[in-house]
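The other protein chains are all here in position, but one chain of the complex has been omitted.
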Amino acid sequence: MLTFDRIVPTTCPFCGVGCQINLHIKENRIVQVTADFDKRPNYGELCVKGRFGTDFVHHPTRLTQPLIRKDIVLGQPFGKARPARSVAEAYREATWEEALTLVADQLARIAQESGGDAIAALASAKLTNEDNYLYQKLFRSLLKTNHIDHCARLCHAGSVVGLMRTIASAAMSNSIEEMENLHTFIVTGSNTTYAHPVIALKMLKAVDKGARLIVVDPRRIDMAKHATLWLQQRPGTDVAVFQAMAHVIVNEELYDKAYVATQTEGFEAYAAHIQRFTPEWAEEVSGVPAWKIREAARLYATAPSAAIYWGMGISQSTHGSDNASALVNLAMLAGHLGKYGGGLNPLRGQNNVQGCSDMGGLPNVYPGYQPVSDPAVKAKFEKLWGVELNDRPGLTVVEMAQAAGEGRIRAMYVMGENPATSDPHLHALYEHFSNLDFMVVQDIFPTETARFAHVILPAASWAEKEGTFTNTERRVQRVRAALPPPGEARPDLDILQDLGRRLEARLGVHTAQGWNYAGAEAVWREVGQAASEYAGITYQRIEEEGVQYPCYTEDDPGTLYLYKEGVPRGRGKFWLMDFRPPVELPDEEYPFNLSTGRLLYHWHGGALTRRSRLNDAAPEPVVEIHPVDAKKLGLVSGDLAKIRSRRGQVVARVRVTDRSPIGTVFLPMHYAEAAANLLTLDALDPDAKIPDYKNTAVAVEKAEVANWELVLA
Amino acid sequence: MSYEPVLTARIGKIDPASLTDYEAHGGFQALIRAVELGPGRVVALMEEATLLGRGGAAFPAGIKWRAVHQAEGPKFVVANADESEPGTFKDRVLMEGDPYALIEAVILAGFATAADKGFIYVRGEYARAYQRLRHAIARCYEAGYLGRDILGSGFEFHIELRRGAGAYICGEETALFESIEGKRGYPRLKPPFPTQAGLFGRPTLINNVETLINALHIVLRGPAWFNSIGPAHSPGPKLYPLSGRVQRPGLVEAPMGITLRELIEEHGGGVSGSGEFRVALVGGAAGAFLGPDHLNTPLDFRSLASIGAALGSGAVIVFDTSVDMKPILQRIADFFAHESCGKCYPCQLGTMRQRDIIARMVAGQGRPGDLQLLRDIGQTMRDTSICGLGQTASNAILSAFELKLT
Amino acid sequence: MTSTISLTIDGQPVEAPADATVLQAAEAAGITIPTLCHHPNLTPPAVCRLCVVEWEGRRTLQPACVTQVAADAVIHTRSPRVDLARRTILEMLATTVDLSDAPELRAMLAEYDAHPERFGEDLTRREHEVIIDNSFFVRDYDKCVLCWRCVEACGTDMEHAFALGFSGRGFETSIATFFENPMPETTCVFCGNCVGVCPTGALKDRRVFELEMATDY
Partner (left out) sequence: MTSPQTLALTPHQEQALQTLLRRYQGGGQSALLPLLHDIQAITGWVDEPTARAVAHTLGIPEIEVHNVLEFYTLFYNRPVGKHVIRVCNDLACMLAGHEAIIRALADHLGVPEQGGTSADGRFTLELHPCLGHCELAPFLMLDEEPMGPVSPDQIPDLLGGVS
């Protein structure tokens, strides 16, 4: 029997469920992951990623030394960012002193030449709250730029806008522990068993106990098997289905009259507006039988309490904000807000996407969603940080890249993100990046994005540093250093503080706190000063189990579900919208719809999971094609297929399956060698600035050669 | 020999396929009577008759009928026809020779308890009984004894005939439910009991075939008649499947409490083989060996319990003095090792260890502590097994050692 | 709120909720009852029978993990009958499977003065090849005590994957996949929740297994 050197409790680094795990360490390697059966939120349950996928931290391609482009000589001008074929060939090892001197010099120079608005920074949904807080503070306080964003833009921006404009709060309202006891619930645009496996288990327990599940999804996802009703809408027709449900709820007078009267506004106009969205009309548009829409509306509206859960399928759309607003309308009609087992619940994709947004990793808000454009807020932060601040909201992820292409952004700093896989229309992105005067990537692996950097800074992984993550249910949980970082890699907090000290010296700016925090805990205490909803959460309190914000004081137990006292906006606003089809529809030249998404065995851009044994379970890109389409194309499982859009092409292995409807092919987003985003388009939701990852017109044909060149190797 | 058989009266006299023949010999008179009396009165009759369950556990049938009668629907009646106890063939003879009687009894039980549906679970190996029941059920539907508005009573009832598939354990009532539900025949934990939560989690009346057939006669002839047969504590007619070394093996119907000697001498024509009685296994593999000292012990529930044995199914297998008992014990041990379902540890492990130890003893390689091991295993199985299989799996073997049969 | 009842456990007066199990009532009173198949997050299968207790007036010993308390019950968690049953079960288990990876069970063997060797050597054992058919975990059914935890975790108690079930029956039962296919060809999603609940090392992270092999030889 093996004995371990130590067992370190921490938070899983993958999805937003935030499972509590124990790392069993032997000779500084993670050899086993377990979970305690009495600990929230997962109570001992894990998925394949959490239990078996953390070995990426030991992958031989970990960055262990600062790297600088070989052609850069200190003190000399150097060229634009352009992709290196191989990190090993194009970079030389450098000392931290040399690398950070270079970074500080260049950022200071560009800030002085063109102003802070020429600098953009990507924060990271993978990193800790403390990392992200300090990161945005560094760019805001020293470089005076609000061009700070992160990949939440690409996943839930539609949800955030849809929720903010109706109820003025974007977090998941209810909690994981309620899921086992649901009465009725809707799951839409969420392949929960893949993307949030442990949450799916709680939902299935509810179904076993008799809960009624309504799945609204074009794909035959596993949850559909367990559904009381499965509404299989045509891709991109979500609004039609939800508006028709609202039509039924209003016209059959199933709505919560007291709630609507006292807690909402705009009902009359809304009720009039939705008259044309009849179930029969919706059947025409979406393909969902009118009777099913009626039945779903009745099940949802007449339940004593009913929850709505959604994922990327709702938000990743050029009408993502409308999709989310349509769901808000339903919840307000039925009065399912502010109760146990109800609510509006966007399932957050990444381990700390909630926290990164909370910490101000967004272009328009400081920590705690306090607008940068609000003079009172600006004054508050100027006082707290002791520096002058910029009140112009910054650019979003895709806009930043586009601005780089136009020369308005000259420098980019990317910490723990990989836009060169996750952004839409990658060919355009590559061109934009290649126009940057200076680019820094701080990461644990030489990612696809790192190939554009002038300087690459090696960071500690999640298992090698202290801090906190905030899970999808707003629970702030501890992350602990279980291992030393490899080589000279350093925790992000150390790197940022070192850089902060250098920038202060060069720019002659001095923040009140300086850049010598005693550790992650000290940073977290400052977060509490910056935003009161975290003030009651201390490291001491979350030693054993996390606490759900809002939590204002140390004796505040935290918040299980939101809106008990009404929504933050005061009255919820019914949002009027029309049905808009997807931007790009299949046509003769590109006859199929491409939907992108996730697999169980991989996560996000694959930077981590492709470097773990998870890759053994799903080693190559696979495109799912419906049997009817496959027959037409002469394809069988195991063939190779070329998928072309107006923007690019990839080759993937064919799997014939009826999981997607006829006419839709599905490609996972995790494979750099067949990056789905080479195909997607960068048209954006007008409000949320989120691209549509679920509707791209493509052509599919048989391919003979895969030609997969593994960028990772 | 004043006793006139009732349970087996029609067997051999009627065509088992013929409903009219059955009706001509008193068939469906009990059901007609029951409909006249009404469910409450039928249940009361069952309570007044001291009918102890004939499957082996000797639980008072009236208590079960009352409990299910009072339970809220939907509810079920199940005929346990999974007769698998070695030496036992009584239910087979009843079903093959008089299949309509079982069907009538199930309908009657369903009527009395206001059940929604009946199941007859027939042992998988009993192909002939299954075919005859299947035929008979179809005839009963045609004749209106099954389906809607039976005998004009307004009562609707259906019977589904099920086949086992080779598992002794499915004679255990909750394992039988699992089997009908399409699962492995694992016995359930009790409580809850079948009358509370049985088949498909609903209140269920489950009786052995012989028990159900007795109900027909209790309704027709009355509890007083029933209680007057045999000993007062466990009265009524009883079927004794008699086999082994007797001159005339076969199914014997006699008043409860007949002695072993009467059974062998008067019904079985005496011991065969050497002609000299050595021992009898009473109650099948789950029962116990009785030696010459017990030839005059009445074969009823209480009398046998008082000497540490059990009537069980009533099966009696006779051994004469020429029989080598070692392979017999080995066979009993093998039987339980083969038939343990494997759910609970004491039985899963104990039946195999018992088999291993008997095997080495039979092979002349026994170890000094082996008998103690068998006793420890036996007590552990009896004390901790989930169901009757494990609880009784050592009885016969330990009783054989008591009688020094080896 | 359920009502509270009084009973006696090991001569000690105990108060317990009326719907508590004997195991819960005893634990609350600070009395330890050994368990094996019982797991707080899973439906108790009550198959191991190691938690049996003697309940005065009841014919058989009662499994504490599933038996509900009753007013005025007099219960003994240790008695000659209880100890004999636990010892015999443990001895039979130890002569059937490899308990080298089950320290809690080995401690129980010592506590109950179990002597598996008294059963002799010529016994039927359950022997299986180690199954290494995926990158995540190995299955070493030599060490499997058939506690059912993995099957329950794979089924409705946790994962709803239904990849695990049973082959054979009785002593010859083994945990198996559909037609004993390799894991990757089943409905397994490699959540490893089965590994997480396995009490004897029969299911093990492949890295741990490989490290042990490397150290052992």
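In this document, chain identifiers A, B and C correspond to the written order of the chains, with residue numbering beginning at 1 in each.
To be clear about the criterion, a residue touches a chain if its C-beta (ideal position, glycine included) is under 8 Å from a C-beta of that chain, and two chains touch if they have at least 3 such contacts.
Just so we're clear, the structure is a prediction, and the values are computed from it rather than from any experiment.
> I'd like to know which visible chains would be in contact with the absent chain if the whole complex were considered.
Within the full complex, the chain left out of view touches B, C.
> Which one touches the absent chain: B:24, B:127 or B:232?
Only one listed residue reaches the unshown chain, and that is B:127.
> Given the contact definition stated above, which residue among B:27, B:56, B:99 or B:185 touches the chain not shown here?
Missing-chain contact among the listed residues: B:185.
> Out of B:223, B:241, B:257 or B:298, which is the one that touches the chain we can't see?
Considering all chains, including the one not shown, the answer is B:241.
> From the list B:165, B:232 or B:307, which touches the chain that is not on show?
Hidden-chain contact among the options goes to B:165.
> Touching residues of chain B against the unshown chain: what are they?
83-89, 92, 123-128, 162-168, 179-185, 200, 241-245, 249-251, 273, 281, 285, 315, 317, 319, 323, 327-328, 331-332, 335, 338-339, 341
> Write the list of chain C residues that the hidden chain touches.
162-169, 176-180, 186-187
What we mean here is this: only the chains that are shown with their structure count from here on.
> Among the chains, which one keeps its Cα centre farthest from the Cα centre of chain A?
Computed centres place B farthest from chain A.
> What chain is most central when centres are computed from CA atoms?
C
> Counting C-beta pairs in contact, which two chains come out on top?
B-C
> Between chain A and chain B, what distance separates the C-alpha centroids? Give it in angstrom.
For chain A versus chain B, the centre distance works out to 65 Å.
> Measure off the straight-line distance from the CA centroid of chain B to the CA centroid of chain C, and report it in whole Å.
One centre to the other, that is 33 Å.
> Distance-wise, how many Å sit between the C-alpha centres of chain A and chain C, to the nearest whole number?
41
> If you look only at chain B, which of its residues touch chain C in the complex?
167, 184, 189, 191, 337-346, 348-353, 355-357, 360, 365, 367, 369, 373, 376-377, 379-380, 382-386, 391
> Could you pull out which chain C residues touch chain A in their complex?
Residues in contact with chain A: 39-41, 100-101, 103, 134-137, 156, 158-160, 184, 189-193, 195-197, 201, 205, 207-208, 211-212, 215.
> Using the touch definition from the top, list the residues of chain A that touch chain C in their complex.
Touch residues, chain A against chain C: 1-2, 26, 31-35, 37-38, 43-48, 51-52, 55, 193, 197, 201, 204, 208, 226, 600-601, 613, 616-617.
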